[in-house]
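One structure, pasted below without further comment.
The complex appears here without one of its protein chains, the remainder shown in place.
Read from first to last, the chains carry the letters A, B and C; within each, the first residue is number 1.
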Amino acid sequence: MGTLIVILVLVLFLAAIFTGGYNKQFQERVRKSRTWDWLTTVDHKKIGILYLMAGLVFFIIGGIEATFMRLQLFVPGNDLFVGRTFNELLTMHGTTMIFLAAMPMIFALMNAVVPLQIGARDVAFPFVNALGFWLFFSGGLLLNLSWIFGGAPDAGWTSYTGLALNQYSPGPGVDFYVLGLQIAGIGTLIGGLNFLVTVINLRAPGMTFLRLPLFTWTAFVTSGLILFAFPALTVALLMLMFDRLFGANFFDYTMGGSTVIWEHLFWIFGHPEVYIVILPAFGVMSDVISTFSKKRLFGYNSMVFATVLIGFLGFMVWVHHMFTVGLGPISNSVFAVATMAIAVPTGIKVFNWLFTMWGGEIQFKTPMLWAVGFIPTFVMGGMTGVMLALPPADFQYQDSYFVVAHFHYVLVGGTVFGLFAGIYYWWPKMFGKLLNETLGKWHFWTFLIGFHLTFFPQHFLGLFGMPRRVFTYQTNVGLEKLNELSSIGVAGMVIGTILFLINIIYTLRKGKKAKADAWELGRTLEWSIPSPPPEYNFAQTPLVRGFDALWVEKEAGNKSMTPAEPLGSIHMPSPSYIPILMSLGFFVAGFGFIVRGIPAAAIGLIIVVVSLFLRSFDYDKGYHVEPEDPEKGGKE
Amino acid sequence: MERLRVWRIGLLVSLVMLLLAGCSGDPSLSVLDPKGSAAKIQLNLIYWSLGLMTVVFVIVITIYVYVLVRYRKRKGQNRMPEQVHGSTKLEIIWTVIPIAALIALAIPTVQYTFDLAKEPPAKDTVIIDVTGHQYWWEFKYPQYGITTAQEVHIPVGKKILFRIHGKDVLHAFWIPSLGGKVDVVPGRVNTLTLDAQEAKVYQGKCAELCGAGHALMDFKVFAQKQADFDKWLAAMKQPVASVSASSSEANGEKIFKQNCMGCHAGINPNIQGPNLNKFATRSTIAGILPHNDENIKIWLKNPQAVKPGTLMPKIDYLNKDELNDLIKYLDSRK
Amino acid sequence: MANKVESSTEMPNHLETATFEGKNKVLGFWLFLGAETVLFACLFGTYLALRNQSLGGPTTHELFDLKLVALATALLLTSSLTSVLAMIKMNQRSMKGMVTWLVITLLLGLGFLVLEIYEFQHYVHEGHTFMSSAFGSSFYALVGTHGAHVTFGIIWITTIMSQAIRRGINTDTAPKLFVSSLYWHFIDVVWVFIFTLVYLLGKVG
Partner (left out) sequence: MAKENNQAISQKPAGAMKHILSFVFMIAFTAAAFFVVISDKVPSGWVVPLLLIFAVIQVILQLFTFMHLDQKGSAFYTIFIVFGIFVAVISAVGILLM
């Protein structure tokens, strides 16, 4: 009841502010403040920054959870975090890293870069873009509130039922998981939809599909995967919610339900999810390697083909997470072969990267270091991936530390390295300042060494018989030394991350100002406009005359892009408070359901419906800005 | 730059050496030291795939190192590389060769997948019904009508058909040295055919997260020569010897009947603990602590501290004599 | 570009995609329908996997009344037709015609909803509830999600229709109207599968 009152007061308070019934002057001050500007922005560049900051915060939280787990496993029989606490840590670590760190950071890069790379002024649905962020954020916040309100979810990030049902996981933990992810998931889904429409409809003149930079291509395919994979998660979470909150029986076998359905639904979503987080990293790699090798990407067409093929195959392999469920040899064989097939397009990509560097002039700037570190690391993850695709062998690997090692090689060595490469690469474009190179290099080396030290031994831990998700292991069975090594390695990653944070703070204060073409090697459209770009991005929409649009102009001896339209006033969408209001509604509703407070849930849903109506009857047509003429000092 | 790279490679190499020299895993638990035909097949496939993958890795790394060393930007250099579009020939090569390699991998994979799924003829097979409970394992031998928990005895050289049942949440039944795992799925029966080729004690694990006590849901497999196995069977079939009426064991039996029977003798099907017949023959308490009187006391006093999440309640209300009597009685159950 | 502006001042054949925002909206909505397809497929898969788990409650055979379902199907199919006729009227800029057809669509949709509510009540009486078995849960999840879509569709179309009445058929309202019509057709497509895979298949075995 107490929470209900707090929520009510908050809602009234906000309503007062929004309607202006509070204090006109105060309202004016709020409206003009920078905070209000950020809360209501619909500018994709600002939303990108919001995604990045939120993603980093969650990345640090997830990292702390991981560090705690490795501390517990430092020595056998440790009693720092045991039983349920450890399960909470491992669940929140996985969930946070996948949904609340990797996904938003990918969206950060997509928001910051994709519209610029296709020569667009904005995304297709700026409002939806803002809504997507705030939904993700309120979902993430809700999930992490579980630590304070009655315990975190403890059934693993896969939340397999049986264990995730009320009977075996009492308390609100799994409810936080269900509702937090549901809300964040809706945000992600509409975010992906937005980028699909953006890439299809908003390309500049001449920017054909086969001239799109690789990062945009991967963002496009990733958005497609989001669009078709997340509904499965939505359904799964909905059913789990019904089972836990409203007495349904989807997963309770004593009532005719089946836990295997959860596994299917989860992995129908979950496997594409893996590609959702890895494909943009491939895109970053392609752009970064090409830029810092001073060479056109080798085999562009086959790269695009491989990207689409990986996305396509991603939907047909989910059962390889379920080889040991006992679905029979036929099903296992079919999905094994389909899984192995993915190695082919992935291999094409790796060789194309190598041959992009071949004959080039490689400069080891920090983004390139991450890309160079990525290749062998990711290839190792891919190797173990193929090994895991073989059902008989998988019977041994499944649910052992071998799997843990494998997916960290892919998700850290692939996604996180890719994200760091992208962040270092585009930071000057996003913030107008170059991150410090020396600190960046230290960040890279400590993180890389720490990473391998942590996860390489885990392959062997798995083969020596250590199951995953255990909070302890026995002495004298050959597991101590490797676990010790693995825990020591974490220090490297922690130091690396701290250096990165120092770098950010240092750069924001004293960083070197970036030019439009910050690395002086820019090939794609984003480097043709100032860093950071003006709110309308392109004063004049550029005319694209080939792949690597800016490079084409550079080769032709032009200093800038040829405009495709005369200079004129530019239409901009108005900022809106509705996204944050609607997300607040979802947050309140979610929290209401979790604490079984139906009134609170109802209030939340009412806020959602009201914001929908506000939006539907919103006749605000935006405003126009007069761009600075790029010829008259508008540049840089 | 150069020095750093060398340092890193050196570090990796020395790490691998350390691993190979220092730790090879425990022979009763290691996938790499198989003692059963299923595990041997699986290890063959692991090595075959690892071999193929290593070849790929070496090729990639060779090109990688060459490219990085040969084409890095040197001081003062400002060359304009040729903007190559691609090479159809090369691209076909690195599409076709991996496909060939994958076919070479897929054929034995499918073969083994079907081989491992075959069930042996019932005649020469020992059938064991395994049930995974939250944090302990139950083993029933339907052919011999005996039930035990936490420790399973099998004859060497014979095929064993494990029929795996679930009661509560998902678990996974895994004996690394004998072969791969299979999930315990409530509401369905999975099978797993294994055999042991060496008389030895192997360790078993639960591999699927099943709750707070997941890490401690261990069991032991005693692979015995046929004669020893038969002896064990015969002993198991004997009813528990009755205790003399006035002894402290008799008092212990009374306490046992009052406090333990409800769960540990299958009276209430909803509350089920491990069957404690022949308790004295078990080598562990709760599957993890070595069997001795001290550990029984530790377990009884606070089971949650030993195995988080276990359903076993605290038996801390007995006085010292009662406790000793109970232990004496338990130790008499041979 | 210029050409398009010109044609929109006359009478473009497709008012809904005459503007840039309209184009985005329609494309975005089709993508959303793609996502909805997967969502319903997951519900269908779950239902089909669990439909025999009635645990002693009434089975599909005993439960379903085909006459009622046939009537509901007829209502929804017809509403799909009237919805498309409304769109034709919209592109002819005939407000009266469009509103007439839309109102008929809404009434048919309401009729369908009433039938569904009646049906559910009847089932609950027979002992087939959301909580009685896995069959019950999966049945109500699937058919109920569809029903929720119908409900939302009715509210949505009403809202947009009232906007159109007040502000006329223009490049701002037309995409909204068109998109809500697409939504209505999609609901009908899903129903085609529900009556085939739930009701008819339930009678077959």
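In this text, a residue touches a chain if its C-beta (ideal position, glycine included) is under 8 Å from a C-beta of that chain, and two chains touch if they have at least 3 such contacts.
Model, not experiment: these values are computed from the prediction.
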{"item": "Omitted chain's touching partners, listed by label", "value": "A, C"}
{"item": "Residue touching the undisplayed chain, where the options are C:A49, C:V124 or C:I165", "value": "C:A49"}
{"item": "Residue among A:I7, A:V260, A:A371 or A:I578 touching the omitted chain", "value": "A:V260"}
{"item": "Footprint left on subunit C by the chain that the document does not show", "value": "7, 11-14, 17, 26-27, 30-31, 33-35, 37-38, 40-42, 44-46, 48-49, 66, 70, 73-74, 77-78, 80-81, 83-85, 88, 92, 182, 185-186, 188-189, 192-193, 195-197, 200-201, 203-204"}
{"item": "Contact set of subunit A toward the excluded chain (per top definition)", "value": "196, 200, 224, 227-228, 232, 258, 260-261, 264-265, 268, 315-316, 318-319, 327, 331"}
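Note that in this section only the chains that are shown with their structure count from here on.
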{"item": "Whole-Å gap between the CA centroids of subunit A and subunit B", "value": "35"}
{"item": "Approximate Å spacing (C-alpha centroids) for the pair subunit A, subunit C", "value": "33"}
{"item": "Between subunit C and subunit B, distance of the C-alpha-averaged centres to the nearest whole Å", "value": "51"}
{"item": "Multi-chain contact residues (two or more partners), subunit B", "value": "none"}
{"item": "Residue list for subunit A, restricted to those that touch at least two other chains", "value": "258"}
{"item": "Complex interface listing, subunit C residues touching subunit A", "value": "20, 23-24, 27-28, 31-32, 34-36, 38-39, 42-43, 45-46, 49-50, 53-55, 130-131, 133-138, 141, 159-160, 163"}
{"item": "Residues of subunit A touching subunit B in the complex", "value": "82-84, 86-87, 90, 154-156, 160, 162-163, 167-169, 253, 258-260, 293-296, 298-302, 324-326, 328-329, 332-333, 336-337, 340-341, 343-344, 347-348, 350-352, 354-355, 357-364, 372, 375-376, 379-380, 383-384, 386-387, 390-396, 398-400, 445, 448-449, 452-453, 456-457, 460, 462-465, 467-474, 476-479, 481-482, 485, 551, 555"}
{"item": "Of all residues in subunit B, those that touch subunit A in their complex", "value": "1, 4, 8, 11-12, 15, 19, 22-26, 28-32, 39, 41-43, 45-46, 49-50, 53-54, 56-57, 60-61, 63-64, 67-68, 71-73, 77-87, 90-91, 94-95, 98-99, 102, 105-106, 109-110, 112-114, 116-117, 134, 166, 168-170, 172, 174, 176-177, 179-183, 185-188, 190-191, 203, 205-216, 218, 308-309"}
